[in-house]
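Removed from the display is one protein chain of the complex; every other protein chain stays in position.
Let's look at chain A:
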Amino acid sequence: MLRAHEITVRYGRRTVLDRVSFDLPPGQVVGLGGPSGCGKSTLARVLAMMLRPAGGALSVDGAQVRGWRQRAPRELRTRVALLYQQPRLAVDPKLRLREIIAEPLAAMGRPDESRVGALAAEVGLTGDLLTRRPHEVSDGQLQRACLARALTLDPGYLICDEMTTMLDASTQAYLVAVVNAYRDRTGAGVLAISHDEVLLDRWADTRAELTGAGSPPGMPSPSPAPL
């Protein structure tokens, strides 16, 4: 279980997340919706251990997270993979697609070309695309590479932060199918963050809503319901 307890995040004086609690159980797809600016991406970064919250606690399969970013133990931070909304910003423009997918394996000191090839095939990337750099492929192809990279280390939890927003319907459906297949195969928990109600209705097993700490005064700021 990926468990966030009373997470508070502030950017300067502005409170973006105010004591938000959230559970992501293994094997389930949880859909997270909410208006723009309510803190969905911020919550995603906290869950991926990439942003240290001002308050609250995070645990991964019972192990308490005590460090953030590089200070988080490697085995803990690679348990949670994050897929970004804009693939173009999420890849190093100097690397080729093959290197992008292979990056986590290389970082862990166990390069495996056959695994990279298998993952590329799984997300629908052909061999010739793997030799190209990000500016030579489309957003959809780049997001496929990002998904392959996210799955490289078999994460226990996958956080998809509006990963299909910029993509056409067929690529969207393809990527969701890949994520579902991965979930079915490994029992990973998936957090699907999106504005797309139709997509979340079809994809998510359960739904949560984040209205944000930045709601107008007097309005409640409910946390996603514990699952």
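Definition applied: a contact is a pair of C-beta atoms (placed from the backbone, for glycine too) under 8 Å apart; a residue touches a chain by one contact, two chains touch by 3 or more; residues count from 1.
Everything that follows uses one rule, which is that contacts and distances are computed from a predicted model.
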Absent chain [UniProt protein name; select from "Peptide/nickel transport system permease protein", "Aspartyl/glutamyl-tRNA(Asn/Gln) amidotransferase subunit B", "ArsR family transcriptional regulator" or "ABC transporter domain-containing protein"]: "Peptide/nickel transport system permease protein"
Which of A:1, A:57, A:108 or A:166 contacts the chain that the document leaves out: A:108
Touch criterion as defined above, residue of A:90, A:119 or A:160 at the omitted chain: A:90
Touch list for chain A against the chain that is not drawn: 45, 48-50, 69-70, 74, 77-78, 80-82, 84, 86, 89-94, 103-104, 107-108, 146, 149, 152-153
